[in-house]
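First up is the structure itself, then whatever we jot down about it.
One protein chain is absent from this view; the other protein chains keep their places.
Up next, chain A:
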Amino acid sequence: MGALLQVADLHAWYGESHVLHGVDMTVGEGETITILGRNGVGKTTTLRTIMGIIRARKGEIRFAGRDMLSVPLHRTAHAGIGFVPEERGIFASLTVEENLTLPPVVADGGMPLEEIYDLFPNLLERRASQGTKLSGGEQQMLAMARILRTGVRLLILDEPTEGLAPVIVQRIGEVLQKLKARGMTILLVEQNFRFASRIADRFYLMEHGRMVADFPVAELPDRMTTLNKVLGV
């Protein structure tokens, strides 16, 4: 498995404040990776820095061999990285279908609209509704669905299950399984252990702005005690 995303010694700043202190991580082609960590250790910041939303950054980000540090934000998607932010970023003044068709298609291999509607029947039903009239779960699905249409190779998700009902969480898990089966590479930040252990191949544990551990899903049960201590849950 070749590395699709290679991050080395990544630093990032919010103004004066130094928040990432040398993040190292590798995401292989087709892998699903989950970043774990306490609140405020820099998980979301890592995702936003990889995406290029945070520009005050230093180190190395290589995506499919290409140096991403010099790529402007509006070209990041075209390089093949799609981002679903925590707040989902659904456009309120557009309908569901307009939200779906808004992002530009950046590569072949994206899902056609019909397939997306097969995967998310709720969205088909509500395609003429205003984006923000959806429930939280539907919004999350819409935020994911619209990225799938674009044909990106790496899907970055920030806490996709936050604040959602268990049945919706399960639904999102199924969708991610299907995407995995299609060969999509997925990088997510997740607080929900059980959810993450069902879909992730590998975990990174983050503390104080850097990765402190990296282990495959098989080692999760053995590490539960340490993890519970580190994560404070």
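Here is the rule we go by: a residue touches a chain if its C-beta (ideal position, glycine included) is under 8 Å from a C-beta of that chain, and two chains touch if they have at least 3 such contacts; residues count from 1.
Quick note on the criterion: contacts and distances are computed from a predicted model.
For the chain of the complex excluded from view, the name given in UniProt is "Branched-chain amino acid ABC transporter permease" [choices: "Branched-chain amino acid ABC transporter permease", "Nitrile hydratase subunit beta", "Carbon monoxide dehydrogenase" or "Tryptophan synthase alpha chain"]. The residue from A:3, A:64 or A:94 that touches the chain not shown here is A:94. In the complete assembly, the contact with the undisplayed chain comes from A:128, out of A:128, A:167 or A:218.
Residues of chain A in touch with the missing chain: 51-53, 73-78, 83, 85, 89, 91-95, 98, 101-104, 106, 128, 130, 150.
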